[in-house]
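Removed: one protein chain of the complex. Kept in place: all other protein chains.
Which chain is which? They are A, B and C, in the order written, and residues in each are numbered from 1.
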Amino acid sequence: MEFKPYQHNAKYYETDQMGVVHHSNYIRWFEEARIDWMEQAGIHYDEMEARGIIIPVIGVSAEYKTMTHFRDTVEVFFHLDRYNGVRFAMSYQVRDAKTGELRCTGTSEHCFLAREGYRPVNLKRHAPDYHAIFASMLACQPELPPAR
Amino acid sequence: MEFKPYQHNAKYYETDQMGVVHHSNYIRWFEEARIDWMEQAGIHYDEMEARGIIIPVIGVSAEYKTMTHFRDTVEVFFHLDRYNGVRFAMSYQVRDAKTGELRCTGTSEHCFLAREGYRPVNLKRHAPDYHAIFASMLACQPELPPAR
Amino acid sequence: MEFKPYQHNAKYYETDQMGVVHHSNYIRWFEEARIDWMEQAGIHYDEMEARGIIIPVIGVSAEYKTMTHFRDTVEVFFHLDRYNGVRFAMSYQVRDAKTGELRCTGTSEHCFLAREGYRPVNLKRHAPDYHAIFASMLACQPELPPAR
Partner (left out) sequence: MEFKPYQHNAKYYETDQMGVVHHSNYIRWFEEARIDWMEQAGIHYDEMEARGIIIPVIGVSAEYKTMTHFRDTVEVFFHLDRYNGVRFAMSYQVRDAKTGELRCTGTSEHCFLAREGYRPVNLKRHAPDYHAIFASMLACQPELPPAR
């Protein structure tokens, strides 16, 4: 499996009066990267929702290393750390696209829920096609680069 | 009818690297003020949605007069300009809460739609209680202060 | 002069509970398109700021025609309507990238200010290179497609 890191160009409205990108936006970039990764793997998030499955975030973390400025393009690298059919966890690295300099590392945790009623869903039973993708991803993906 | 202007305290994340509040946030403040105004009038937007009616924005405009800084509290004054059961239009003034200085004027236009199917809804027929509120609002409200 | 419309892929965090992109985001897309247009024309907004010139928004408007959903890619077409050295005005059209369907039309007005002191700046005197670009843009650009 070969995945391309997700690219994002920092917007003017993402900056704050400190003159750099506001820290909350990295959490949104993780989401953009996560959705892009699923798409590259063959899972379209809007189709998943149409099939009645949502993926709420149950935890997120970020460590900010260096600052991102307006017009910088960053690359978000992602890694599936854990997956068991009902939950999964991911890691992220945000790097400057030109220099490779590390901007931010992060993690997120998720579960699968039925859109109606919010009860837990196990992909093994309810969406074996998605399960196969997550499982093979967990087995075959490359490691993230060292976080520096 | 007596309405209190809506108060908003400018957030750090609403600023951009120009050192002032990003212009797109005023459009969000109009929405906050509109929902607050409806609530003061007795229409709770979440109840309206629960009854199957949504109020999309079909037009919006803003003129920016002076800049709002982080920690400034602004007051948003609102006025129902037109209403006919299927559409309405509003005006807004954003003023500094301390000095009264005009920050921004604006307008918005809306229609009522059924949440399912997005077909137009006439409040006169489908929600006469809401219609009565809009109609009496149109008849009785005070004018906005002069825009300076 | 040949310009490519700006492309934006609608993000999950740009939707609201109506299930479509929140109307305030189109105002941000106008900005993204405006900055991209200037860049295509040879004006880098961060360089302009570094040279002490900022471009505040003094007015904005939008008319919403149809709804944009998560994962839709839109194209933002732009047109320089007026320019006189101290102010300019633009028009925008947001269209679905696949179908060409019109999502939104809009306008914005701007002035040039000195970053320090916020006094008006005339590009003719203070940045003749930028002036030449704006002036030739005004003379040579193609019209927007009809707004339907």
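As a working rule, a residue touches a chain if its C-beta (ideal position, glycine included) is under 8 Å from a C-beta of that chain, and two chains touch if they have at least 3 such contacts.
Nothing here was measured: the structure is a model prediction, and the numbers come from that model.
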item	value
Which of A:42, A:56, A:128 or A:145 contacts the chain that the document leaves out	A:56
Given C:16, C:47 or C:129, the one touching the chain that is not displayed	C:16
Residues belonging to chain B that touch the chain removed from view	11-13, 28, 31-32, 35, 44-46, 69-71
Interface residues of chain A (partner: the chain not displayed)	17-18, 23-25, 27-28, 31, 49, 54, 56-64, 67
Touch list for chain C against the chain that is not drawn	12-13, 15-20, 22, 24, 70
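Keep in mind that, in the parts below, only the chains that are shown with their structure count from here on.
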item	value
Centre distance in Å when chain B and chain C are each reduced to the mean of their C-alpha atoms	25
Geometric centre distance via CA averages, chain B-chain A, whole Å	35
Where chain B touches two or more other chains, by residue	17-18, 24
